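For this depiction, one protein chain was excluded, whereas all remaining protein chains were kept in their positions.
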Amino acid sequence: MRLAIEHLVVDRGARRIVDGLSFAVVAGDALVLVGPNGAGKTTVIRTVAGLIGAAGGTIALEGGDADKELPAQAHYIGHLNALKPSLTVEENLRFWADYLGAGAAASIDEALAAFDLEPLASIPAGYLSAGQKRRACLARLIATPRPLWLLDEPTVSLDAASVRLLAECVAQHLAGGGLVLAATHIPLGLARERRLELSAARSAAA
Amino acid sequence: MDLGPHAAFIWASYAIYSVVVAGVIGWLVWDGARLKARLLELEAKGVSRRSRSMSAKPAAKEES
Amino acid sequence: MSAFWTLLKRDLLLQVREGGAVGTALGFYLVVVTMMPLGLGPDLNLLSRIAPGVLWIALLLSALLSLPRIFEADDEDGSLEVIATGDLPLELATAAKALAHWISTGIPLALLAPVLGLLLNLELSAYPVLVATMLAGTPAISFLGAVGAALTLRVRRGGLLLALLVLPLYIPTLIFGIAAISAATGGPSGFQASFLILSAISLFSLVIGPVAAAAAIRFQTQ
Partner (left out) sequence: MTKAAMNPQQSLTQRLANPTRFMELSGRVLPWLAAAAALLIAYALYLVFFVAPDDYQQGQTVKIMFIHVPAAWLGMLGYALIAVSSFGYLVFRHPLADVSAKAAAPLGAAFTFLALATGSLWGKPMWGTYWVWDARLTSMLILLFLYFGLMALRSAIEDDALAGKLCAVLGLVGVSILPIIKFSVDWWNTLHQPASVIRLDGPTIHPDLLWPLLYSAVGFSLLFFALHTKGMRNEILRRRLRSLTMAEVDRARTVSATAAAE
């Protein structure tokens, strides 16, 4: 499986944020987008997730499920946690697993274990601390298997131990032939991790 | 001109009509003149359309 | 389709857990209907004649209060974007959320209407008709309301704008809803025709509402 992005062009209002960006991510590979604020990291990830329409170029998941759109084969972790405060951690997770998985065998217990959430499973998400909420959000990745992970600053408000949990999950996902496209300031500490520098100058000059 | 017993209503109709239509025309002309003046002002400062198209293409609104 | 029911179930569960919204709408309905006799005088003949209109208009206003909540919470916590990456087309997702609004708000309001009818001296024979027409008409309120809610999603203090956008769209529902009830209390029109047209309007909004709401949401998440 291979995520191929060619000559991607994205406009936001009157500004061109991404201009002619090309890269590829192959199975078992993690690509980390780095660069200063405003370089377009979030824009690239949101465009791949189908939340922003591209003004030009192609985005393709080669070798993916031909019956599904790309966004339906990807997990999108944005800045917000998409948790309902009045539902428990487990209910939140189960909803997303059922909604996103649409029939696939959900592994809620596994997901709770992966992010050390078992003690919190029956607590409404509204009571959680920021770091715990982030972990509950990330557990979505494990609860429903999807080949492509799109992680936009996944480590926000995570402590060092939690970052290690995330790194383990990412490593396992990659070992299983998954793909990861991430934007992060904090290194995930992965063995195989390519970095792609997006600079504000690059998109402005192009 | 004798407009009969209801002249006031006829005149009022035409008066409202004139005021609104004149208002719309006046506003459009004034708005156009104001915009043109500000565009000329900017161009005098040296901001050309080319300098804009280099850094940011304006959402295909201007040239597509 | 299972994703549709999952989303519907979650929205209903959230309504139960968070409460508030439905209670507020019902309370508002009660208060508005109570204001009518206080404003118009306690003449029971007059009240029973205008009861269908009062009940429908107050119901529209009460439903209007709860419309912003259809998409607002999901937009604020990022759920809407994740919903958009699901297998379920966004049109069906918006339909599920509008349906949840109808079940959680439209049905309770329709069921409260006969109780309020007592306050307005509505003829007893009209009660089954009242509930039936309101159940047939309120889907239009939820599904057209979803369009307004989606259009004003990111507008700060969009509630008033939402009312301005949506109330004119409710006029056909209002006219035929009232006509159907009036017919049952000896009004000038046939009940069946009004009721069928009312249902047709609801079916029409069932189609157009989710499509337009999904388009509006897509434009805003971009």
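By letter and in written order, the chains are A, B and C; residue numbering begins at 1 in each of them.
Please note the rule applied: a contact is a pair of C-beta atoms (placed from the backbone, for glycine too) under 8 Å apart; a residue touches a chain by one contact, two chains touch by 3 or more.
All values derive from a computational prediction rather than experimental measurement.
*Asks:* Which listed residue (C:L26, C:L46, C:A132 or C:L165) would be found touching the missing chain in the intact complex?
*Replies:* The one listed residue touching the chain not shown is C:L165.
*Asks:* Tell me where the left-out chain touches subunit B, residue by residue.
*Replies:* Residues 1, 3-7, 9-10, 12-14, 16-17, 20-21, 24-25, 28-29, 31-32, 35-36, 38-39, 42-43, 45, 47, 49, 51-52, 55-56, 58-64 of subunit B touch the chain absent from view.
*Asks:* Can you name the residues of subunit C that touch the chain not displayed here?
*Replies:* 144, 147, 151-152, 154-155, 158, 161, 164-165, 167-169, 171-172, 175-176, 179, 188-189, 197, 201, 204, 208, 212, 215-216, 219-220
Please note the rule applied: only the chains that are shown with their structure count from here on.
*Asks:* In whole angstrom, how far does the Cα centroid of subunit A sit from the Cα centroid of subunit C?
*Replies:* Comparing mean C-alpha positions, subunit C is 37 Å from subunit A.
*Asks:* So the centre of each chain is just the mean of its C-alpha atoms; given that, what is the distance between subunit A and subunit B in Å?
*Replies:* For subunit A versus subunit B, the centre distance works out to 48 Å.
*Asks:* Distance-wise, how many Å sit between the C-alpha centres of subunit B and subunit C, to the nearest whole number?
*Replies:* 41
*Asks:* Residues of subunit B that contact two or more other chains, please.
*Replies:* Residues: none.
*Asks:* Please output the residues of subunit A touching subunit C within their complex, sorted ascending.
*Replies:* 49-53, 68, 71-72, 74-76, 78-84, 86-87, 91, 95-96, 98-100, 102-103, 140
*Asks:* Would you mind writing out the residues of subunit C in touch with subunit A in their complex?
*Replies:* Residues 2-3, 6-7, 10, 13-14, 17-18, 73, 76-79, 81-88, 221-222 of subunit C touch subunit A in their complex.
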